[in-house]
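With one protein chain withheld, the remaining protein chains of the complex are depicted in position.
Letters A, B and C mark the chains in the order given here, with residues in each chain numbered from 1 onward.
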Amino acid sequence: MKALLTLVLACSSVSAAPRARDLGILLGSHAPGPLDAITDVAGVRVGHVDVVDASTGPHALRTGVTMVVPADGDLWNGKLYAGSFVLNGNGEAAGLMWVVESGILETPVALTNTLSVGAVQEGLVRHMLAAHPKIGAGDDTLTPVVFECDDSSLSDIRALAVRPEHALQALDAAKAGPVREGPAGAGNGMTSYEFKGGIGTASRVLSKEEGGWTVGVLVNANHGARETLRIAGAEVGRELTDLKPALKQDGSIVVLVATDAPLESRQLSRLAKRAMLGVARTGAVAYHGSGDVALAWSTANRLPHYPKAAVLDVKVLSDFHLDPLFEAVAEAAEEAVVNVLLAGKTTVGREGNTVYALPVDRLMGLLKRHKAVKE
Amino acid sequence: MKALLTLVLACSSVSAAPRARDLGILLGSHAPGPLDAITDVAGVRVGHVDVVDASTGPHALRTGVTMVVPADGDLWNGKLYAGSFVLNGNGEAAGLMWVVESGILETPVALTNTLSVGAVQEGLVRHMLAAHPKIGAGDDTLTPVVFECDDSSLSDIRALAVRPEHALQALDAAKAGPVREGPAGAGNGMTSYEFKGGIGTASRVLSKEEGGWTVGVLVNANHGARETLRIAGAEVGRELTDLKPALKQDGSIVVLVATDAPLESRQLSRLAKRAMLGVARTGAVAYHGSGDVALAWSTANRLPHYPKAAVLDVKVLSDFHLDPLFEAVAEAAEEAVVNVLLAGKTTVGREGNTVYALPVDRLMGLLKRHKAVKE
Amino acid sequence: MKALLTLVLACSSVSAAPRARDLGILLGSHAPGPLDAITDVAGVRVGHVDVVDASTGPHALRTGVTMVVPADGDLWNGKLYAGSFVLNGNGEAAGLMWVVESGILETPVALTNTLSVGAVQEGLVRHMLAAHPKIGAGDDTLTPVVFECDDSSLSDIRALAVRPEHALQALDAAKAGPVREGPAGAGNGMTSYEFKGGIGTASRVLSKEEGGWTVGVLVNANHGARETLRIAGAEVGRELTDLKPALKQDGSIVVLVATDAPLESRQLSRLAKRAMLGVARTGAVAYHGSGDVALAWSTANRLPHYPKAAVLDVKVLSDFHLDPLFEAVAEAAEEAVVNVLLAGKTTVGREGNTVYALPVDRLMGLLKRHKAVKE
Partner (left out) sequence: MKALLTLVLACSSVSAAPRARDLGILLGSHAPGPLDAITDVAGVRVGHVDVVDASTGPHALRTGVTMVVPADGDLWNGKLYAGSFVLNGNGEAAGLMWVVESGILETPVALTNTLSVGAVQEGLVRHMLAAHPKIGAGDDTLTPVVFECDDSSLSDIRALAVRPEHALQALDAAKAGPVREGPAGAGNGMTSYEFKGGIGTASRVLSKEEGGWTVGVLVNANHGARETLRIAGAEVGRELTDLKPALKQDGSIVVLVATDAPLESRQLSRLAKRAMLGVARTGAVAYHGSGDVALAWSTANRLPHYPKAAVLDVKVLSDFHLDPLFEAVAEAAEEAVVNVLLAGKTTVGREGNTVYALPVDRLMGLLKRHKAVKE
C-alpha cells in the first residue's frame, strides 16, 4: 500500500454539541443514567482514533476506529455473556459466529470502515496475544469482534488507511466517562438519514422496583433515507428535504448494548433485537445494502476460561422480568441515533462530497411545531 | 367438552368505521392500493368466523377464526414462495417450520386463539384432505399454517370453543374485496395498546418505476403497552392514559404480508422482517409474553408438487431493487395497526372486563395538535 | 368425523426383543445407564397409546401417541431449560417456536402422526388446563410441544383416528422404567430404512471424572433409505437389499434428549445437534421430505413461573466441559436408532402394505463378517 500522509488524532475531548435531552427531546419513559451513555454501565470504556485529513480530493480520509471495552478486568479469563441480532446482514461482523455459538464475548469490540475489518481484526489479535502469552501456544486461539460501516462517500476507503496500529491506539484511548459523539473514530465518515452520522450513545436506569439495572447503547449510525426520518416520532424527514449529499454509500448501523442486568446469551440476543426496534422508531427500514447488527452483553457474570470446576454458579434474571429492559434498550437506542444526528458537523470529504449536519435550529422548530419536545 | 351455546356469525359486512387514510393519517410515502387492504393483492381472500356471545361472565366468548387464502387456485399444486420472521416467539406458529425449510406456503393461513390452534389445524387438515384425495394416500402429508393470539381477557379461552368446523366456515366465508377490521374473526378478543384490538389491513402499490408491485398486510393486533403507543409518530399513548382494561393478557401480533412481486423465500423473510419494523413505529417493543410473527408470500411464482421436469423457470426480483418494497411493507404494517385501533369497539367480556375502543375524537385532537394529520 | 372402531391398547409390556447391547453391538465409548433408556434420567416417564387394528384394507390403523414427561413434579411452575435443532423441517413441531424463544420446556412432549398434531395438541392443552386452573384465566396461556411422523403407508392417516383423549391416555400411561420400543404408541406406523421403524431409546452415563451426568435419548424413527443404512458402521443396507415395502411415505425422525447435566438452552440446542450427528452415523441424509427434529432438556434447574424474586440462581456447566456430553448423546442416538430396528415386527397395514422387520439373524451374520460386534 502506498504511504499515506494521515493525521491521526487520538482526540478524546467530548463534543460540546447539545444532546437530545439537553434540547428537551425526552424519549421513552425510563430515566437516563448519569452520563446518558454506554459508559454508565460500570466498567465499559470507549476509545476513538480518528484517521482523517483535511483534504477533499479522491484520497480524502474521514475514517477511524472506535473501540469499546465491554467490561473491566481480564476479558479472556472473565468472559461475558453476549447475544446478538442481525437486522440486515450486508456487512462484516468478524467474531460474531463465535459469539452466537458460545454465548460469550471475550475481546474488546471494534468498529471501523468496511474494508479495514481485516486490519483492525489483526490489531485486536495482537492486543490479545500481547496480553495472553498462552493464546495460540497451549491455550485456544481467538476470534475478535469487529463491525464496520461503509464510509466511502467521505473517505477514500480503497486506501485501506486504517492499520492494525490504529486498533491498538483506540484501545489505549479507551476510557470511562462521557463519550465523544458524532464524527469520532469509526464515526468520522458516516452519513445517517443523509445528514452527518457517526457515533451516538444513551442509557437508561430502571427503577428500583424494576431491578435498578443500567442499560447503555452506543451506535455507529450510517443508515437511513431522509424521507423516512422521524425524531421523537415527528416525521421531520419529510420536511427537511434539502441539504443532501451528492454521493451515495451503503447504509449500516452498528448497535452495541451493555447492561449490568444478569442476562444470559439468549436473553441478550432478545435485548439486541429490541435495540433495533428503537432504531426503527427513527424511521429505519434496513435497506438491502445496510449492515444492521446489534451486539449485547452483560457485565454481571464473569465466566472463566477452562475452569477446573465444571459447574458454574450463575445469576440469571427471570424472563418474566425482562420487559422493562426491553423498553429501556429501545428508548436508549432511539435516543442514541438522535444524539448522532445532533452531534453531526457538516463535512466536506472525498471528491468534495458534502455531508451536512442536521440543522439543529430548524429541527427544533419542527419539533416544537409537532409538540414533540418538552419546552 | 361441554356443550356451548355460541352464536357463530359468519358475518361479512365491512365496518363503517373510518380508516386511517379517511382521517388524514397518511403514513409513509407510497400510495395505497384501491382497497388499502391485503386483498389488493390479486387472489388473496379473507374470511372471518366470529365465535362470540353477549355474555360477560366467566364463560363469555369473544373469539373466532380468520382465514387468509393466500392466492387463487390450487395451493397444493401451485405452491407459493414464502418467508417469515419471528420477532418474539411466545406463541404457536403451526406449520412454520416447514415454511422455513421449504420456502413455500401450500395451505391457507389461519388465525385463532392460543388454545384453539389444534382445533383449527385439524379444520385445515380436513379441508386439504377433502380437496386432495391423494394427500396421505400416496402423496405427502401436510402441515397447515395456524397462528394465534391470547384472547383470555375477554373470552373464556379455557372453553376451547373454537372447533375444526369454524375453520371450514371461515374458509367458506373467504372472499376478495374489503376486509372487515377490528373485532372480526380471530380479532374478536384482541386488546392492543390496552385499547380494543383485532384485525387491520393496509396496502401499498409501488410506482411504475419501482416495479408497480402491490404489497398488502393484514395484522391481528393484540400487543403493546399504552405508554408506548405512537400514531403517525405522535406519542399519544402518553396522553391517552385512561380507558385501560382491568384484566391483563399476553400480547401478540400476527402479521401477514402478501405481494405480487416475484420474490423468493429468502427475500420474503426479509420483507416479513420489515413489516415488523413498521409495527415498531407504533411503539411495540415485543414484550416477553408476546408472540410476534410475520409471514410473507408472493403470488408471482407457482411451484408444482413433485414435477416431472426437475428444473423450474422462476422469476426473481433482484435484491438491488428491494428497497421500495421494504419501505412499502413497513408503511402498510404501521397503517394496518392504526386501522385496527380505529376499528375497535368498546367491548365488555369475560368477568365483566371492559376493553375500550380508542376514542377517535380524542385521538384526532391529539394528532392535530401534533401536526400529525393532513387537514 | 365418522365413528371408528379402533382397538386402543394402553399396553405397557416391554418388548422381549434383544436390544443392541444384548447382541454385542457396542456403540461408542461411554457406558449406558441401568436401563439404557431415556428413563435413566431421573424423573423422565414415557407412555404409549396404540391406536391400531388388525385390518389391512384402506382404513387400517397403525398409529398412536407417545408421551414423554420430561421431569417429575409440576412442569408449569418448575420449568426446564430446553433447546432444539431442526436438521430438516419437513413436518410439524408444535410448541417449538416458544421453546426456542424462551429456552424452556413447560409441558409434556407428545409424538403422533402428522395429521393428528392438532388433536394431540388439544389433548395436551386439556391436560394442562385441568392441572392449572389459572392458565388462560389470569395466568399466561400455553403452547404444548407435539412432534409427528407420517405413518400413511401402514395406517389410514386421513381417518384422523388419534383424538385428544389418546393424548390424555398416553399421559396416564407414562411411567418410569424400561421403555417399550419398536411399534409402540406413535411408533406403530413407522418405517425406517425401509424396515419396520418406531420407538427406540438408549442412554449414556459419563464417568465421574467427566461429571457423572446421564444423557438419555428416545427416537421415533421413520426415516432413511435402505441403501444408506449403516449399523455399527457396517454398510449393511447395501447387503440387505430385499424385504422392502411396496408403499412409500415421507421419512422423519424425532429425537428427544434428556439429561441431568446442568445445561442452559443454548447448550441444549448444541446437544440436540449432536444427537443428529449420531443419527447420521446410521446413514441418514435427511431427505427433503423428512422432518428431523431434536429437542433436548435438562432436569437440573427448575425455573419458576413469574417469580417474585427476579434473579434466579442457576447452575450451568462450563462449555469447556461439554465434549463428553456431545460424544455421549451422539452414541446414544445412534444406538437408539439401532434399537428401533431390532424391535421391529413385520407388519401388514393399509392396502396390504407390508413393512418387514429387520431380519436380526441376517444382520448379525453381516455384522460378524464386518467384525462390527463383540463376540
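Operating definition for what follows: a contact is a pair of C-beta atoms (placed from the backbone, for glycine too) under 8 Å apart; a residue touches a chain by one contact, two chains touch by 3 or more.
From a predicted model like this one, the values you see are computed outputs, not experimental measurements.
From the options B:Thr39, B:Ser102 or B:Thr141, the residue with contact to the chain not on display is B:Ser102.
Across A:Leu105, A:Ala119, A:Ala202 or A:Ala294, the single residue that touches the chain missing here is A:Ala119. Of the listed positions A:Asp74, A:Glu101, A:Asp172 or A:Asp313, the one in contact with the omitted chain in the full complex is A:Glu101. By the touch definition given at the top, subunit C reaches the unshown chain through residues 28-29, 87-88, 225, 227-228, 230, 232-235, 238, 270, 273-274, 277, 280-281, 283-288, 319-320, 322-323, 326-327, 330, 369-372. Subunit A residues in contact with the hidden partner, per the touch definition given at the top, are 58, 86, 88-98, 100-102, 114-115, 117-122, 125-126, 129, 135-138, 140-143, 150, 152, 157-158, 160, 164, 247, 250, 289, 291, 293. Summarising the interface, subunit B meets the missing chain with residues 101-104, 211, 262, 264-266, 270, 303-307, 310-321.
As a working rule, only the chains that are shown with their structure count from here on.
Measuring from the averaged C-alpha position of subunit A to that of subunit B gives a distance of 34 Å.
For the pair subunit A and subunit C, the distance between C-alpha centroids works out to 45 Å. Touching two or more other chains at once are residues 270, 319-320 of subunit A.
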